[in-house]
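A single protein chain has been removed from this complex, and every other one stays in its place.
Chains here go by letter, A and B, matching the order in which they are written, and residues are numbered from 1 within each.
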Amino acid sequence: MNIMTEAAVEQKVQAGLNEPAVKMKGESVDVHYGEKQALFGVNLDIRENQVTALIGPSGCGKSTFLRCLNRMNDTIDIARVSGKITLDGEDVYDPKIDVVELRARVGMVFQKPNPFPKSIYENVAYGPRIHGLTKNRAELDGIVESSLKKAALWNEVKDRLNESGTGLSGGQQQRLCIARAIAVSPEVILMDEPCSALDPIATAKVEELIDELRENYTIVIVTHSMQQAARVSQRTAMFHIGYLVEEGATEKMFTNPDDKRTQDYITGRFG
Amino acid sequence: MAGYLFGFMALAAFVAAFLGAARGRSKRFAATEKTHSRPIYHGLNAAIWTGVPAFVFLLLWLLFQNSVIDMLVIGSYPGADSLSGSEKNLLISEIRQVAAGSVFREPTPEITAAVAHLKSLQALSSWAMLAVVAALVAVGAFLGIRAIQTRYPARHSVERSVTWFMMFSSLVAILTTAGIVLSLVYEALQFFARVPATEFLFGLRWEPQIAIRADQVAGQGAFGMIPVLFGTFAVSALAMAVAIPTGILSAIYLTEYANERFRAVVKPLLEILAGIPTIVYGFFAVLTVAPLVRSLGLSIGIDSAPNSALAAGGVMGIMLIPFISSLSDDAFAAVPRAIREGSFALGATKGETIRKVLLPAALPGIVGGVLLALSRAVGETMIVVMAAGLIAKMTLNPFESVTTVTVQIVTLLIGDSEFDNPKTLAAFALGLVLFIITLGLNLIALRTVRKYREKY
């Protein structure tokens, strides 16, 4: 704890005054899966229009934390979350908060591309439809097109929007899933190892896309790959067996970490 | 007699097994080189040699002896050539009855002669059977035991026999289908020799209660299957109207909403519905549902038959709920969790996820289940035999009574039946139609389900 606060202070000093606003905030978040505790008192700020990378060895709780941010843990019966997570200052676990609205505002992209077994168009149009974001077909067409464009997929699929989304290549599927998430115009996009099922070329494409998307969205990405974290993120948080070890500007984390475990992990001694 | 013979063969095989094993053991001790097979295999081999040929022979003999004897007796009966098939059958049953000692009137000299002939043939047959079986057992035992030598590969021999038995067993399924197809086609062709196929296939009247004997009073007879087929699909449609929504909705609730404990209790309870014999449903339909449906119909001013299509179809639908529910259940469960999460992560409610993502994704699996259930509805017999009508009518009013293919098959064949009148043969023609329809539905359903399984 002590280290972290110091690191945060240092970070603030380094970053200077043009520090972006905090979009989401986790305060002493604990997660239990049944008897087992998966997360211990995590405090973490997610800043607006930045990419925050969550790194750490397998089973360290980084995906668990990510899934708390849009309450996806609710879909697991045995999961229990305590502590406080806020979005723009509002507690997302407040009973008054509507989980449907929350998830529309905090979108998510998964490890394995999971397009619906529907056409490409229907995949993207699904979110706007259920949330009633459009008044007519033309508007919906517009959203589908712009979302696919933002996801850098439009040119590849514009002639076959009615073909099944499951027929695309892995990288295309993942970008389709990103387009699907963008279509409901979320404020935050959570990405759970979005490139782990992709080949290097597709990975490069998605990484490039993430960098572009930062302009309009706040992004949290869980990744296994140090290089990926270094390439795409501005801030990095290091998790280890359920604890947040260290958090700070990516550059600093990778060059001069405060915690020995971070250093060991980054240099490949464990993980 | 045959029972004793089977017992004798089993005993002989046992003895041969012991002798063979003993001889195998003695060879093993005496041998200077390693014996090929363990004594038990020598024993088994001897038992197979002893028992199997005789067993197969006896089975075939018993299957064909009656037909052959009947043919011989009839063949030597004066003037039998001019008799028709049913007259021959009557004659042979009379001869057999007289032979069994039940005489209602003084038999004619021809009959008496035929009875004597029958009795001599039967005696001959059983002596011949006994002699051949005894010879086969003896020769088999001799060969089987003599074959035992130090290097005799008894294990290979036993394993080869076992493999042959297994191959034959797997052919039984093919033989069954072949038997079904051949018997249905054969009898149906007989039928079409009497009633034109076009009348059967396209005729709009079904009145099969024709006179069998000249002195009976009955209708002219008409064998158009369209109204029967219509009734079948009317009842099936009513059944599916009950089963599809109930089955799919309960599967949705069980897989998506219910907790583990609820599911563990309710799912087996639903399966009970599939385990109840259909005759029970039939009786229940007659006892309880049909009167209810009838009074319902009368209360809303529709003239209702006591055995309405609705009662039969409704009860059948309930029987089909577990089929559709468990196949839909499988189909929902096969949709990967990732797809559900993808939908939830976009802010969809559970209901939206089910209706807009899971249902379309699981649709092929559900359709396969529905087709299997439909095939069952079309072939279901006892519920409709008890609860549906006998008169073939083309009506869309579910409170009226209709008849079905299976009902007609059963009513045409129940009681004594002769194979040469159109009434009986019509049942086989209907059976052929039923077989083709259900075969088609099954094949499509199995293919759909398999394709769906491959997808996930």
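A few notes on this one:
Operating definition for what follows: contacts are C-beta pairs under 8 Å (C-beta built on N, C-alpha and C of every residue); 3 or more make two chains touch, one makes a residue touch a chain.
Note that contacts and distances are computed from a predicted model.
In the listed set "histidine kinase", "Metallo-beta-lactamase superfamily protein", "Phosphate transport system permease protein PstA" or "Cytochrome-c oxidase, cbb3-type subunit II", the entry agreeing with the UniProt name of the missing subunit chain is "Phosphate transport system permease protein PstA". Contact with the chain that does not appear here is found for just one residue of B:74, B:154, B:254 or B:388, B:254.
Although one chain is not drawn, the whole complex shows that of B:88, B:205 or B:350 it is B:350 that touches it. One of B:163, B:198 or B:295 touches the chain omitted from the figure, and that residue is B:163.
Considering the complete assembly, chain B touches the hidden chain via residues 3, 63-64, 66-67, 70, 155, 159, 162-163, 165-174, 176-177, 179-180, 183-184, 186-187, 245-247, 249-250, 252-254, 257, 266, 269-270, 272-273, 275-284, 286-288, 318, 321-322, 325, 349-352, 354-355, 372, 375-376, 378-382, 385-386, 406, 409-410, 413-414, 417, 419, 427-428, 431, 434-435, 438-439, 442-443, 446. By the touch criterion stated above, the residues of chain A touching the omitted chain are 98, 100-101, 104-105, 130-133, 142-143, 145-146, 149-150, 152-155, 184-185, 201, 204-205, 208-209, 212-213, 215-216.
By definition in this document, only the chains that are shown with their structure count from here on.
The centroid of the Cα atoms in chain A and the matching centroid in chain B are 59 Å apart. Residue ranges of chain A in contact with chain B, taken from their complex: 70, 72, 75, 77, 99-104, 107-108, 110, 112, 114-118, 126-127, 130-131, 177, 180-181, 184. Interface of chain B with chain A (complex): residues 259, 336, 338-349, 352, 356-357, 360-361, 455.
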